[in-house]
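One chain of protein is taken out of this complex; the other chains stay put.
Each chain carries a letter (A and B) given by its place in the written order, and its residues are counted from 1.
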Amino acid sequence: MKAFLTRRKSLLVAASAALALTLSACGGGGTGGGTNPSPVEKPSFAAGSTMEKLSSAGKVTIGTKFDQPLFGQKGLDGKPVGFDVEIGKLIAAKLGIAADKIEWVETVSANREQFIKQGKVDLIVATYTINDKRKAEVAFAGPYYEAGQALMVNKDNTSITKPEDVKGKNVCSVTGSTPASTIVEKYGAVLVPAATYSACLEPLRNKQVEAITTDNVILAGFVNKEPDAFKLASEETFTKEPYGIGVKKDDTEFRNWINDQLEGFAKDGSYKKAWEATAGAVIKTAPELPAIDRY
Amino acid sequence: MDVIIESLPQYWDGFLRTLFLAVVSGIIALVVGTLLAAARVSPVAALRGFSMAYVEVVRNTPLTIAFFFAAVVLPRLGVTFQQFEVAAIIALSAYTAAFIAEAVRSGVNSVPLGQAEAARSIGMTFGQVLSLIILPQALRTVVPPLINILIALVKNSSVAGAFFVLELFGYGKQLANDHGDAVMWVLVGVAFFYLLITVPLGYVAHQVERKVAIAR
Partner (left out) sequence: MTSVLYDVPGPKARRISLIGSIVGVLVIGGLLALAIVTLAQQGIFQAQRWAIFGQADVWSLLFNGMSATLSAAAIAAVIAFPLGLLLCLMRISDIAWIRVPTRIVLEFLRGMPVVLMMLFVLLVFATSSFVAVVAGLVLYNSAIFAEIIRAGIQSLPKGQREAGLAIGLTSFQSRLSVELPQAIRRMLPSLVAQLVVLLKDTSLGYIVAYGELLRAVQVMADFLGPQFLFPVFFVAAAIYIAINLAVSRLAIWIERRGSKKAAGGVAKAPTAGVSTVVK
């Protein structure tokens, strides 16, 4: 009993460390494992650029998910935590904006393009997979992380080790998500839709579905919470989901600037620290920044 | 527009599943609802109390909570089903039965007192009074509200799309995500299939209402 509580608490600490009001004097990563990147003092940007506008306004609106474990998930205090949130904070810091001046807006998969086009957010960091169809509507900086779709099965399941094995079987995923479409269209599974990922856990436990499919990091989070119940069907992912930062389509200046910042984060270790403070609780080794796609 | 034509198989599959949920839940709800209404007016105090409590609680519970209970909580209690539709049907029937019970009860109340008195005065028992005299007459007043309840049931089946059943609404969400550029058309298609059921039903209800009004 006591051990279980401690593990729960440590996960909570890791997840909310990003929000921890660690008053660390030095920039970059905080001492307590949280990141509260210090804003750059008096940054200067080209006149009329988006960076300059945001910087002089002193605040930025970032769209993110509120229901994706480890990337953007609303905590108990109503603010999101996760790797996406950390990337957003790092970018804001480079604009000279402190983490508490960021306005976080929930963007769901379906309305991300609209939110950018209508200027409701300045940028979007929300497990936003880059693809050509979306490039017609918005521009992407990054990718800053390469996820992949994976399958999670019960610990004792030996029949499913690769995606082709799910043909004709019940697979649970979130209604209206891309992994859901892929598993049906490419691999012929029978889709069992759910409102959230965690809603899929019970049917899997009760063997009413044979697998859950979504991005590997989210599944790893579930496996980590209950390693005796679940496992990933295989370590490999069967799609490539490069997550990008969405900005207005014609804002090439902003996009290039963000790309430069991302490369900077990889070099100065803040990317690694951001990972370790959030998704690192589940996947210990921080990934490398993928090759930035400057198109 | 082409989106709708391309996705016709999915629309159709979802439409059939919605129809299935609605018809099966409707039949079960009609039976259970009528039983509840009978319990409400029966001489057995416990049945009366149970019926009143059930109707009161269920009518004040949002449908999503009922679905959540049937699809998520019940399995935790050990009651699992091989088919997810079963959980959806349980939630929908249990929910709709309460409204049907109320509609039937008001129908029973609308039958003139003299009918029941006459029936009793010739010696009929409670069961005979109800089944031979009251309910057939009550049915006439009760049919339009019943049809409205069934229309609502068809619409309520859309909630199943968030609880493991891939019916019309669930397909709508999937297709909307797949075709992000033609979302409006996708949803118009979904609306069309719902209207395909609800508009004729509404028309039928209207006709029955007019016939009933004349008959009195």
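Observations
Everything that follows uses one rule, which is that a residue touches a chain if its C-beta (ideal position, glycine included) is under 8 Å from a C-beta of that chain, and two chains touch if they have at least 3 such contacts.
Predicted, not measured: the structure shown is a model, and the values here were computed from it.
Which of B:Leu35, B:Leu139, B:Ala152 or B:Val212 touches the hidden chain is settled by the complete complex: it is B:Ala152. Although one chain is not drawn, the whole complex shows that of B:Tyr11, B:Phe84, B:Phe164 or B:Tyr194 it is B:Tyr194 that touches it. Check A:Asn111, A:Ser234 or A:Asn256 against the missing chain and you find that the one touching it is A:Asn111. Only one of B:Val31, B:Ile65 or B:Leu132 touches the absent chain when the whole complex is considered: B:Ile65. Contact residues of chain B toward the unshown chain are 41, 43-47, 50, 56-57, 59-65, 68-69, 72-73, 76-78, 99, 102-103, 105-106, 113, 116-117, 120, 125-126, 129-130, 134, 145, 148-149, 151-152, 155-156, 158-159, 161-162, 169, 172-173, 176, 183-184, 187, 190-191, 194-195, 198-199, 202. Although one chain is hidden here, its contacts on chain A can still be listed: residues 1, 5, 8, 15, 66-67, 69, 73-78, 105-106, 108, 110-111, 113-115, 117-118, 120, 195-199, 201-202, 225-226.
The working rule: only the chains that are shown with their structure count from here on.
Each chain gets one centre point, the mean of its Cα atoms, and the points for chain A and chain B are 41 Å apart.
Interface of chain A with chain B (complex): residues 109-110, 113, 133-134, 172, 175-178, 180-181, 191-195, 199, 202-203, 205-206, 208.
Taken in their complex, chain B has these residues touching chain A: 72, 75-76, 80-82, 84, 161-166, 170, 173-174, 176-178, 180-181, 183.
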